[in-house]
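Only one protein chain is missing; all other protein chains are in place.
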Amino acid sequence: MPTLITAIIKRSRLDPVRDALQEVGAAGLTVCEVRGYGRQGGQVETYRGTEYRSDFIQKLRLDLVVADELVDVAIAAIKDAAATGKIGDGKLWSVPVDRVVRLRTGEEGDEAI
Amino acid sequence: MPTLITAIIKRSRLDPVRDALQEVGAAGLTVCEVRGYGRQGGQVETYRGTEYRSDFIQKLRLDLVVADELVDVAIAAIKDAAATGKIGDGKLWSVPVDRVVRLRTGEEGDEAI
Amino acid sequence: MPTLITAIIKRSRLDPVRDALQEVGAAGLTVCEVRGYGRQGGQVETYRGTEYRSDFIQKLRLDLVVADELVDVAIAAIKDAAATGKIGDGKLWSVPVDRVVRLRTGEEGDEAI
Amino acid sequence: MGPASVLWIMLSAALVLFMIPGLAFFYGGMDHGRNVLNMLMMNFFCVLIVPILWFAFAYSLSTGDGSFIGNFKHVFLSGIDLKDGGATIATVAFLAMFAAITPALISGSVAGRMKFSAWAVFVPIWLIVVYVPIFKWVFGGWLADRGSLDFAGGTAIHVNAGAAALAAALLLGKRRGWPERTHPPHSMPLVMIGTGILWFGWFGFNAGSALAINGQAAQAFMNTFLAAAAGGLVWVLVEWIRDGHATNLGAASGIVAGLVAITPAAGFVSGVAPIIIGAIAGAVCCYAVRIKFKFGFDDALDVVGVHFVGGFVGSLTIGLFANPKFFDGEFMAGLFYGGGFKLLFEQFFANVVAVAWSFPLTLVILLGIKAVIGIRTDPQAEIDGMDIVQHAEEAYHSVMQ
Amino acid sequence: MGPASVLWIMLSAALVLFMIPGLAFFYGGMDHGRNVLNMLMMNFFCVLIVPILWFAFAYSLSTGDGSFIGNFKHVFLSGIDLKDGGATIATVAFLAMFAAITPALISGSVAGRMKFSAWAVFVPIWLIVVYVPIFKWVFGGWLADRGSLDFAGGTAIHVNAGAAALAAALLLGKRRGWPERTHPPHSMPLVMIGTGILWFGWFGFNAGSALAINGQAAQAFMNTFLAAAAGGLVWVLVEWIRDGHATNLGAASGIVAGLVAITPAAGFVSGVAPIIIGAIAGAVCCYAVRIKFKFGFDDALDVVGVHFVGGFVGSLTIGLFANPKFFDGEFMAGLFYGGGFKLLFEQFFANVVAVAWSFPLTLVILLGIKAVIGIRTDPQAEIDGMDIVQHAEEAYHSVMQ
Partner (left out) sequence: MGPASVLWIMLSAALVLFMIPGLAFFYGGMDHGRNVLNMLMMNFFCVLIVPILWFAFAYSLSTGDGSFIGNFKHVFLSGIDLKDGGATIATVAFLAMFAAITPALISGSVAGRMKFSAWAVFVPIWLIVVYVPIFKWVFGGWLADRGSLDFAGGTAIHVNAGAAALAAALLLGKRRGWPERTHPPHSMPLVMIGTGILWFGWFGFNAGSALAINGQAAQAFMNTFLAAAAGGLVWVLVEWIRDGHATNLGAASGIVAGLVAITPAAGFVSGVAPIIIGAIAGAVCCYAVRIKFKFGFDDALDVVGVHFVGGFVGSLTIGLFANPKFFDGEFMAGLFYGGGFKLLFEQFFANVVAVAWSFPLTLVILLGIKAVIGIRTDPQAEIDGMDIVQHAEEAYHSVMQ
């Protein structure tokens, strides 16, 4: 059964993560600009001399559906490429998927990924 | 059990897909601007005479929770309305959902959709 | 097993919801600007004297992974904080999650949340 | 001509040049975010090609003794020197800006579907075939001789460009999804930046058309100011009463409508007339922008509703308000100043002539271009965006890129 | 008056007009993305309604022999002709721009919560009741007769508008969530576009106030330039030392603070004085923008901290630096130029008078409007955005629309 992997990563890690995924054969993915709230805390900005904390930090969200056998390697690849070791590197979670369809052809399942 | 259908579609297919979904009775949905990476490859742009490939193509992400009995028709409706037959039409996947809540009323399950 | 809660809320309810979640101990979350289509209908705008309906209303999408024991309180907290009682307050759904990883450390499961 | 007048003409030329980016932002902000660069490019292109043509021969063709067309005496500005302290050179530059902005006005009606190559061919041909003759007739030819008045280009510029815009919109056909789908402005701040620049530059456009610094220039300045304010105010009030909301786009559109309407009249009217002219234009154009829905032509950014209608209305009002006594001028008086209907008729006639020349010839030019290279983009450009398909660039790039 | 002077006044009028969109972008960029159009509209509205009133009777009321108020001799500009080569007409237009921008300044303090209908009623009433008398006193009435100086509107414009802004902020109350939540500028580039236009236009504002092209105009130009630079530089340095960062908004605010402060002094000081004045304004305003947190009034975009404080400080510095010898002028000398404390006192007195007139009357006007139609939007507008609720439009539309 294919699995949906969702990863929240730092803005600057997109290219390495994409390259790493490509290498392990998980080429398709969808990216979205998001803002994250977590231990990292916000970033401090100033506004006319008043400091304030912008609570939500820019992150990227990656969604990719991968075939069952690729899940572990894909997760490992993301982990390696996304980690900088500093707080705020992000989270990853995976969810099993019922159906996957390629809209162009109607193919389903692993074919569709 | 309700199901979450996520579809990545071309920017220009939003109106047809929404209409098709409405026809089959799946009226609520949430849209998000995303960028996709897949077989389609990127689009070629120029910057002061230098061509470069913008790897990520603008797509829309649709999320809709539908009642069990609607899943197949909804997917079929999306498939029909989103497909142009050209590469890059996008993907669709579905995930079973534990709970659905309408925040306004607290209704749960199929009532909440 | 951790659960992924996704909530679509009104733009103005972000701060209350975040505060409510923090109080129940669900501190991490990821936010995304989305547009929603539902019973609320669109908002009416004018363009050179022509009224038109902008079908999709700005909403925020919150994704948070929470440990099993927190799911119910987290959902209750969101429900309380997001509801204004007016149409368009939004939806919430939850999906069980296979794996969660903190990218920085590689921790998995509840540790990673 | 004194140095202050030379300065004024030069400065006015710079102000009119600045209007072209202003127009580009006004239009570009109103257009869809994936077509904005195409819109900007259509406008900027005018100010790249037209100056060269103007210098080469269009200026010469637009001036001189003839009643219908000029001559080739000043091709490449030959025969023009600096002995007059730069007055002629400054005037040539000033007029070049007018020539550049006129085709730019048309771009608003063809937004979102015209091939850029077709536009690039259209502009120079249209300039020579349509603009140059009308300019000559109105500012120093047979229409002027009959007594019709056009201070800064109501007939020669706005009505002319508006008629051409109608022809182009008809020939190009509707955009995909029009009129069912409304395309709201992708960036209203950009529209307002354009509006601010346009108003600022229009002082050069109108007051500069006195071609000297004198009382007429000052009155034209005042008129430009008052008409724009009145146009914006009335448009906003109409909206407020009719729709329940006063909008920014309404204010901007009304300002432009007022400016368009006062353009032909700026150096001929005085007192409360500019306010009346601006107010009429604001009210009329506020309704005229809906005509396109009635008749089903996709004049995307309302060149017809604002420039054609506003220019025509403004031009007619000269027939009512022209006040030669105030200016100590030798032009006919309007109806309200004891001149009878004569001027009103000439105003009407001159504009009809401009339309009768501009509309069919624009059709012919575009049909010719259509036959050779086509005028409409392939449908994919309308879907993916004119910017990426036609210019291989996108207006905005996010952090992901 | 020579043609060059007429030209200079006209040009300055155009520059001041251009400042109004500039101010709109400066404020609009700082405001939240869902309130930006409301901000723009409040500013543009001033330049739609004020010119009409100015033409109709406000100009006439602001000028003439009286010491307290003008008369109705020039209503609808009657009696004004072009025999002076346009000098009077140009001056009327120039002054109209001042009248338009002054209420616009106030809009910054009421951002994000004032009913647009209330604003639309407030502007004309405030213009007549508050602006016109103060203008008359300062520029040709009893305050001027006492010897107080205001070159381009420190007292009549900035202190006046700043006092009104304070009154308005107090009466309207705080925005939802203020001061716990900071609303950072939705578009700093828009703020900087506004800043650039403001600085550019301010040359017309200040140097144009010489109402002629002469040495005083040139020195006012130079002073405007130096004070803005010094204001921006000092604000940025204070930030850098205090907060560890030099910000764009700091540079922009300091430039504006310097410009505000030099406005009353521009034609009276010379040498290093403009730099000192600008520097003082930069430093003082950089701290003054925090007062609102201390006293808990929600002056949203710091009209008080920048215009009131900057204008007051600038006005007082005239009492120190006024240098009649340099200008060969007939005004009192400042303390440092042998004039003693007399001028300093008169400067203080004039500003106190302006505040004593502006602040309570603004309160009264707004209380009146509040009683009749209300002044604050319903809370939903603050949540959903002023733009959509009040104007039925949104500033930006994405590809989805």
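Just so it is clear, A, B, C, D and E label the chains in written order, and each chain counts residues from 1 on its own.
Please note the rule applied: contacts are C-beta pairs under 8 Å (C-beta built on N, C-alpha and C of every residue); 3 or more make two chains touch, one makes a residue touch a chain.
This one's a predicted model, so the numbers in the text were calculated from it and none came from an experiment.
*Asks:* May I ask which residue of D:30, D:47, D:110 or D:304 touches the chain that does not appear here?
*Replies:* Considering all chains, including the one not shown, the answer is D:47.
*Asks:* If the hidden chain were put back, which of D:4, D:210, D:259 or D:275 would touch it?
*Replies:* Considering the complete complex, D:4 is the one touching the chain left out.
*Asks:* Which candidate, E:195, E:209 or E:347, sits in contact with the chain we can't see?
*Replies:* Checking the options E:195, E:209 or E:347, the one contacting the hidden chain is E:195.
*Asks:* Please identify, in ascending order, the residues of chain A that touch the omitted chain?
*Replies:* Contact residues on chain A toward the absent chain are 10-12, 15, 35, 43-47, 51, 54, 56.
*Asks:* Considering the entire assembly, which residues of chain D contact the chain that has been omitted?
*Replies:* The list for chain D reads 2-4, 6-7, 10-11, 13-14, 17-18, 20-22, 24-25, 28-29, 36-37, 40-41, 44-45, 47-52, 55, 76-78, 81-87, 89-90, 92-93, 96, 116, 120, 187, 190, 193, 197, 390-399, 401.
*Asks:* Which parts of chain E are in contact with the chain that was left out?
*Replies:* Against the missing chain, chain E presents residues 2-5, 7-8, 11, 15, 32-34, 183-189, 192-193, 195-197, 199-200, 203-204, 207, 213-219, 221-222, 225-226, 229-230, 232-233, 236, 243-249, 251-252, 254-255, 271-272, 275, 326-328.
FYI, only the chains that are shown with their structure count from here on.
*Asks:* Per the contact rule at the top, check every chain pair and give me the one with the most C-beta pairs in contact.
*Replies:* Greatest number of C-beta pairs in contact occurs for D-E.
*Asks:* Need the CA-centroid distance for the pair chain C / chain E, whole Å please.
*Replies:* Distance between chain centres, rounded to whole Å: 44 Å.
*Asks:* Roughly how far is chain A from chain C, going centre to centre by Cα mean, in whole Å?
*Replies:* 18
*Asks:* Please work out the Cα centroid separation of chain A and chain D, and write it as a whole number of Å.
*Replies:* Each chain reduced to its C-alpha mean, chain A and chain D end up 51 Å apart.
*Asks:* For chain A, what residues touch not just one other chain but two or more?
*Replies:* Residues 31-33, 95-96 of chain A touch two or more partner chains.
*Asks:* By residue number and range, which residues of chain D touch two or more other chains?
*Replies:* Counting only residues that touch two or more other chains, chain D contributes 184-185, 243, 245, 247, 249, 400.
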